[in-house]
Each structure stands twice: as structure tokens, then as C-alpha cells.
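A short write-up of the structure that comes next.
Removed from the display is one protein chain of the complex; every other protein chain stays in position.
By letter and in written order, the chains are A and B; residue numbering begins at 1 in each of them.
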Amino acid sequence: MAVSSSFSTCMLYGRPFGSELMNSNEDFMCNYSSLHDKVSFCSRSFSVSSGMRCSRLVQNSRLRDGIQCRALEIENKHLTSLVEKFELDDVIEAQQFDRDILSAIFEVAREMEKIEKNSPGSRILQGFLMATLFYEPSTRTRLSFESAMKRLGGEVLTTENAKEFSSAAKGETLEDTIRTVEGYSDIIVMRHFESGAARRAAAIAGIPIINAGDGPGQHPTQALLDVYTIEREIGKLDGITVGLVGDLANGRTVRSLAYLLAKYRDLKIYFVSPDVVKMKEDIKDYLTSKGVEWEESADLMEVASKCDVVYQTRIQRERFGERVDLYEEARGKYIVDMNVLNVMQKHAVVMHPLPRLDEISVDVDSDPRAAYFRQAKNGLYIRMALLKLLLVGW
Amino acid sequence: MAVSSSFSTCMLYGRPFGSELMNSNEDFMCNYSSLHDKVSFCSRSFSVSSGMRCSRLVQNSRLRDGIQCRALEIENKHLTSLVEKFELDDVIEAQQFDRDILSAIFEVAREMEKIEKNSPGSRILQGFLMATLFYEPSTRTRLSFESAMKRLGGEVLTTENAKEFSSAAKGETLEDTIRTVEGYSDIIVMRHFESGAARRAAAIAGIPIINAGDGPGQHPTQALLDVYTIEREIGKLDGITVGLVGDLANGRTVRSLAYLLAKYRDLKIYFVSPDVVKMKEDIKDYLTSKGVEWEESADLMEVASKCDVVYQTRIQRERFGERVDLYEEARGKYIVDMNVLNVMQKHAVVMHPLPRLDEISVDVDSDPRAAYFRQAKNGLYIRMALLKLLLVGW
Partner (left out) sequence: MAVSSSFSTCMLYGRPFGSELMNSNEDFMCNYSSLHDKVSFCSRSFSVSSGMRCSRLVQNSRLRDGIQCRALEIENKHLTSLVEKFELDDVIEAQQFDRDILSAIFEVAREMEKIEKNSPGSRILQGFLMATLFYEPSTRTRLSFESAMKRLGGEVLTTENAKEFSSAAKGETLEDTIRTVEGYSDIIVMRHFESGAARRAAAIAGIPIINAGDGPGQHPTQALLDVYTIEREIGKLDGITVGLVGDLANGRTVRSLAYLLAKYRDLKIYFVSPDVVKMKEDIKDYLTSKGVEWEESADLMEVASKCDVVYQTRIQRERFGERVDLYEEARGKYIVDMNVLNVMQKHAVVMHPLPRLDEISVDVDSDPRAAYFRQAKNGLYIRMALLKLLLVGW
């Protein structure tokens, strides 16, 4: 979400801050000065985190709930902490989240798990409209976001073939498409085939953008749901041992996960992968720089016996081009089956971003330590939390 | 819908039976023993109808309506009949329905016809989410289900190209896809290109599955709406005369319809079809075994004059491969036109599963006996009824 740079665009893409306040709250005038202080505070907060703004927080959390300005003054301290938390205007990449934000998002996600059908909580996004602008199909991710929006009472506009979007096909820029679609919706969830596309969209948009995967770039909500699942399953994030298995070279997921895990203390990470798809140096260097202990291993059984989390990934055939032989060799090398499970600890879990082929054998599914379908479901709660935070604030 | 086989999966896919009761009903503890009797009863009921379970009935119909356990005891007899009725956990094939269930479903469908916009009835599925998982496009069927869900206040997640579902394209099994999608929705309506796919989905799913057509297999909701239409138009199902016309060899519809009609008494069925697409022996044998009188005829005019229902079907070009000559010959042989209509009885009707090409001439449309568009509309009511029954019970 970009901050409107002129009054005229401001009128276009959002209600000007002041006018809505005046319409909806007669107490506004007498309290203007005190409110103004907060807004100034917001601006300072903004200046340190580019691409984000906080005025929406004040607008939404206050006006939607009918809290008056006087209450604001009294709850000054509370607001301050809210504003400090509110570093979330778009979701573009895993790196934008720090431990505190992650922890706060997870807290909201846990609240989301408890929302019952037809309870007030199931209507908190009523009246809001999300556009899913998918330039490449990803039905799983799309359905997860759309379910999240609808579970909170929101509505959805869907485009699964945005690439064939007549406009894009005719040569329209992503920026123009975003400026059009933001006129129809309150938030855009976007999947694109080009790395950096989500950032470009966020730079132009006057409404929040969520990156649902941009090519080889980022897929931040997957990284969030992975960390959330580890916390839910293991009970902690500091001091754990994680085995990343499979295609570590191309897997966007494991790379993002490594970035996020580096924010926690006393971690040990094992990399277990066929030689052709080993974890790249940049991530290893990054982990080292953050003081995370890591080790490469060719012995899945030994690693599995030590880990809290065995994170298996699919060897992606599409990355091997015509070298089917290399693919076949890599693919069969590390399978999580009952033998692996039998050496794992009682409290440990197997995770997988899905879809899986045969890198986890089907008989593992019925073991309580098979966490991958719970992990998929956690994606729903994380996305509910993000939609709530971006649209109505903390 | 599969019954959860372990506590851990049970936690995953549904709320455990007891905990919800305890949360929502303070009277539970004191009445536990009496309730337990019912649950045992359910289990017995379950054991005789594999692939179905009844606990949801008790959960939904009782807890949603806030009926207390004491009421349960008093209404013991009523519950018993409810439970007996409740043989419906998934809709997989026409054969699963007996006369009583059909009659009960039709009663609900007639209630559905009466639901007015914005009446309480139009909100009975509020908060529920249906996923339409279509592995081959069938816009008509999809829109019919989605309309049904929305007419009852429910919400919809749509996938029209599930075959290109990135996951399926990458080799994910149907079972894994179902286990993911069931995390996002409350019921799955599924169209697949493989016979038996719906049954496989139901075996794994923790939520209800409706088969919206699985390849050359079944399309049970079409069969239901056909029988419902006959009852609505003719006023009865016993003692009627039905002419099945057109492609009787390949038409999934007429085959399922024949199975369902065999449940009624004193029927006479005529088969009128080009030689290359005659009704197959299995259905004829089945009808004979059920005591249904049937006869093949080459004289559409004579048959039409005797029938209560002339059920015309399209000769499916795609079944003839390169034998365009055979197709063309078969196609023109039995056309329902004004000449046919003129020999039909006043109370009789022409039905067709649609789409039609020219096997019913357009001038027939304006005759009140042309029932095919009403038949299409009845599909809406039947699907509303099924969604209601599967999600909130009788």
C-alpha cells in the first residue's frame, strides 16, 4: 500500500482521514488536538518503516468500533502500543516480520481457530471485499485465502487467469491493473510469475497487498504458517532442532522458513538433500551470520532421530528440464516412511508444504506425528489473521 | 465422509462430539447417560450402512437448535425416526436412495421451492462454506449447486479447473487434495473424469461429499431431480408409463433414472433408440429382476401416445469417434416435434436432461407439456434440499 501522494489521488483511493472522522464522530472537533498528536506520532512511526503507514489503524480500529476520541485520550498508552505493533500494511516477504510481530500474528491466528460459525467473530470482515488476482493458478493457496476471507464474513472477487486478463494480454502494466482493481476491492491477494511483482503492486496500491507467491521470489504466508505450525505442534520456537529435507536449492518454502527460523534462539538446522539440490550458500551464510548452528547430512535416519521437526519437501521435476535421470535419482533418495518415523521422537512431527508425491509414504498419514494436513489447515488461520490485521487492525 | 478413525484425526477434521456438547450445553453432564444411549443407538445404525455415520445428526440438529438433552429424552421417539431417516452422509450414487429417503428428500425440496428471498429459510446455511471441486468443467451443474448454496445463505469456494489445480498437475493424489480442501470448507461438491472418484473422496473426507458426476459413472443429483420432476409433473411415481428415447447406451442419465424408477410399482418403461445406442442388457436385466415391465420399440409416435413421460436424450457425438456417418444416422432418427406432441396425452410431459441440440424441436418449447426447463429448475431445489440435509440435518 502506497501512501497517497497528492490530495487528488487521496480522494480517489481512500476517504480523506479527517472528513470521515468528522462525519462519524461529533466529538471530533473538540478533541482534534489530542488526536493530532497521535497522527504525528504515526508519521514518525511511518518514517522508519517505508512502504507502510498507520493512519488506517486509527481510522479503522477506532471508527469501526465506535470508540470516541475521548476514549482515545484515556487509552493513550494502549493506542501507542497498538500503533507500535502496527507495522503491517502489506505482506510482501518473510523478512519483513520480526519475532514480536510473528508472536502477535500467531496470537491472532489462535483466536481465529476459536471462531465459531455465526458467532460475532465470524463477521468481523463483513462488508470488506478481497480480490484474488492470480497470474498463475494456485488453487490451493487461492482457496485458502478465499476460505479465510469468507470465514470472517468478507466477500471475494476471483480471477484465476489474470495472465489472460484481457487487459494484461493487451499489454497493460501490472501497475495499471492494480490501480483498476483497487477501485473494486479493499485488499488484493496476488500471485504472480515474476519475482518482485508484489512489491511493485504494493508501491502503487492505495489498499493492502498480500503476496501469495511471486515466481521464484517469496511466498511469505507459507513461511508464516510453517513457523506457526512448529509453535503449535512443538510448543516453542527457541531451542528446537529442525531437519530440512529434499529440494533445498529450489524450494522457495524452505528458504523462507530458514530466514524466519533465524530469528529464534539456540536452533539447530540439518540439511538433508540430494547433491544436485543442496541448500545454497546465501542461506548458509545468513544462518551463520545470525548465529544459527547448521549442518549438512546424508543420513536421514540419524537426523530424524534428533529432530523436533522433519520438514520434507517435494523434488520439483520442473526444475530439472530434460535431465529426467537426475530427477529420478534425486527423487528416490530421501523418503519419509515408517522406518524414518520409527526413529523419530514421540513429540516430533513431520511437516510438508504439500502437494506431496511419494516423498512421504501414505502409511505415515495415520500417525499423529504426521502434521502436514494440520499444517495446511493452519494456513487458513494465518490468512484469517493477516486479513483481519490488514483490514481492521489489531 | 469417513468416520475419523483415531482421536488425533478426529481433532483435526471435526470437533470431537463430547467437547462441543460440554461447551454449549451445561445440562450435558447430568444427562450424559441418557444421551449415551442414543449415541450407542447411532453406532448400531451406523454399522448396518457402511460409509455413513449419524453422530453429525445428533450434533447438528440438536446443538444448532439449542435443544437440550432433556428434550432429547422426551423426544426419544422422534429422534429415533430422525436417526432412521438419516442415512445420508454423502451423495455418491443413485442406488444409495430408497423410496422412503427419496420421498423425504422430495418433501424437503418442495419446502425449498417455497423459500422467499430474505426469509429466515433463506439463511439456514449461513456460515457454511461449500467447495465446488470440478476436475472437468460443467458450468450448468456447478452454477446449479452454487445457486442452491447461496439461496440458502451459504458461501462458495469455486474451482472450475481442478484438473489444472497446480497440485493435481504436480501429481498430488485425489485423497491428498480432498484432505486439504476439507480444511477450507464444510462440504465438497465434486465433479471428476474418473468413475469411482467420488467414492474415493468420501472414504477419506471428514466432511460430506456430493458426487456431481464422475466420468461414465454416476450423476446422482441429476437422477434425483428427474424423479422429482416426474412426481411434480405427473403427481405420482407408481403406475406410470415412461418412454426413454435417444442414446440409451451411453446416457449416464437414463441409466441412473432406470435404477431409481425400479423402486416404484406398476411401471412400464419403453426404450426407443437407434440400434447403435440401445439400452444395455444390465439395465434390462435389473428392471426384470425388480419386476418392472419394459419393452423396446422403434415407433416413437405410438410410444409417445401411451406415455406419461417422454424422456428424450441427446445423441452424444463424442461417443461415435470418427464414425460421423453413424452419428448422423442415429441423431436424426427420433425427434420430439409437434407431431409427437400432438399424439401425447394432455397430462403427459416431455423431459430432457439438457443441453439439447435438435432432438426436441424449438416449437415444442411453448407447449405447457415441455417440462425440461422446469426440470432444470427443479435441479436447484433438489440440490438445496441435499445441501440442507447434509449440513444441518432433517
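Following the convention adopted for this analysis, contacts are C-beta pairs under 8 Å (C-beta built on N, C-alpha and C of every residue); 3 or more make two chains touch, one makes a residue touch a chain.
Being a predicted model, the structure only gives us computed values, none of them experimental.
Of the listed residues B:E160, B:D214, B:E231 or B:D308, the one in contact with the hidden chain in the full complex is B:E160.
Considering the full assembly, B:R314 is the residue among B:R314, B:K333 or B:K388 that touches the omitted chain.
From the options A:L88, A:A109, A:A131 or A:L244, the residue with contact to the unseen chain in the full assembly is A:A131. As for the chain not pictured, it touches chain A at residues 5-6, 8-9, 12, 126-129, 131, 155, 157-159, 161-162, 164-168, 170-172, 175-177, 179-181, 183-185.
As for the chain not pictured, it touches chain B at residues 117-118, 122, 136-140, 143-144, 146-147, 150-151, 158, 160, 314, 317, 354-357, 362, 366, 368, 373-374, 376-377, 380.
By definition in this document, only the chains that are shown with their structure count from here on.
Chain centres here are Cα averages; for chain A and chain B they lie 39 Å apart.
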